[in-house]
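With one protein chain withheld, the remaining protein chains of the complex are depicted in position.
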Amino acid sequence: MEERHSNFSQVLFNNVEKFYIPGDVVCCYTLTEKFVPRPKDWVGVFKVGWETTQEYYTFMWAPMPDDLNTESATQQKIQFKAYYLPKDEEHYQFCYVDEDGLVQGISIPFQFPPPDSEEDIMIV
Amino acid sequence: MEERHSNFSQVLFNNVEKFYIPGDVVCCYTLTEKFVPRPKDWVGVFKVGWETTQEYYTFMWAPMPDDLNTESATQQKIQFKAYYLPKDEEHYQFCYVDEDGLVQGISIPFQFPPPDSEEDIMIV
Amino acid sequence: VTPLSAYPGDESVASHFALVTAYEDIKKRLKDSEKENSFLKKRIRALEEKLVGARVEEETSSVG
Partner (left out) sequence: VTPLSAYPGDESVASHFALVTAYEDIKKRLKDSEKENSFLKKRIRALEEKLVGARVEEETSSVG
C-alpha cells in the first residue's frame, strides 16, 4: 500500500492556483528523478471526488521531453484551452496518468470561479 | 453502487457542531424509517480520511430503542466522555456501523479545538 | 469486546463516501468563509475611509 502511494507523487504539480480566471490555463509539473515519461502519458482535469480515471473532464497528452538528461527536461508545461475547461464552481484537480493508466501525480484542488464572483476573489 | 451508497444514510446525524469545546460530547442521530437497529451496532468517532472501520478513535455501542414503534424511538443520543475524545486539531466524523460491520450513517466533519484557539472560534 | 468490522470491498466504498461527505461540507464552509472574508474587507475599507473623513473634518473644524 505504502509503495503504491508513493507512485502518486512521481510527478509534482507546481504553482497550482486556488482560482483560475477565465482563459487558458497553464499547468506546470516536475518529473521526479526516477520517473520516465512515455509517449501516451496524459494529464487530465478531474472533478474532486472522481472514482476512475475515465472520469476526466478534459485531458492533454503529456509532451515528451526532448532529452531527459537535461535539467530543464524535468520541468514541463501543458496549456489547457479555455474552451475545454469547466465553467462551474466545482473543485477540480490535475492528475498525471501514465500510459498504463496508473496515476503518477495529483494536484491540490482549484476552481474556475463564475464571472460574478470574480470581484470577491480579487479581494480575497 | 448507487444502492450501496444509500445505506450510508440509513442513520442521520443531527446537530453536529463544527467545533466541540472541551467536555463530553452528545451525539444525536435519527434512525430512518426502514432501518432496524441491532444490539451490536455502534457509533465511532473516526478521523476524516479513515480507510477501515477498525480505525475508529473511540466508539460506543448504539443504545437499543425500547419500542421501535414509538416516534421518539427513532431519535437517539450517545454521550462520548471527554476523556476518550481526541485532543488534536484534526477533523473527525461520526459513523454508525451495524453489527455486520456495514456503515449505515456518516456525519459531517467536526473538530476539537485546542484551548488557545478557543477565543478565535468564539469570534468566528 | 470490540465492535465487528467486515467486507473490505464495502468498506473502501464507505470510507470514500465518508471522505466525499466531509469534503462537501468543508467546501461549503470554505466558500462561506471566503465570502464573509471579502465582505469584511469591504467593510474595513469603508470604515477606514470614514475615519479619514472624520479626521479631515475634525482638522478643518479646529482650524476654522
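Note that the chains are named A, B and C in the order they appear, and that numbering of residues resets to 1 at the start of each chain.
Here is the rule we go by: a contact is a pair of C-beta atoms (placed from the backbone, for glycine too) under 8 Å apart; a residue touches a chain by one contact, two chains touch by 3 or more.
What you are looking at is a predicted structure, and each value in this text was computed from that prediction instead of being measured.
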Contact list for the unshown chain, restricted to visible chains: A, B, C
Absent-chain contact - pick from A:28, A:48 or A:73: A:48
Residues from chain C at the interface with the omitted partner, ascending: 12, 15-16, 19-20, 22-23, 26-27, 29-30, 33-34, 36-37, 40-41, 43-44, 47-48, 50-51, 54-55, 57-58, 61-62
Positions on chain A contacted by the hidden chain, ascending: 1, 4-5, 8, 18, 40, 42, 44, 46, 48-54, 56, 59, 61, 91, 93, 95, 97, 99-103, 106-109
Positions on chain B where the hidden chain makes contact: 48-49, 51, 91, 120-121, 123-124
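The criterion applied here is as follows: only the chains that are shown with their structure count from here on.
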CA centroid of chain A to CA centroid of chain B, Å: 35
Chain C residues counted as touching two or more neighbouring chains: none
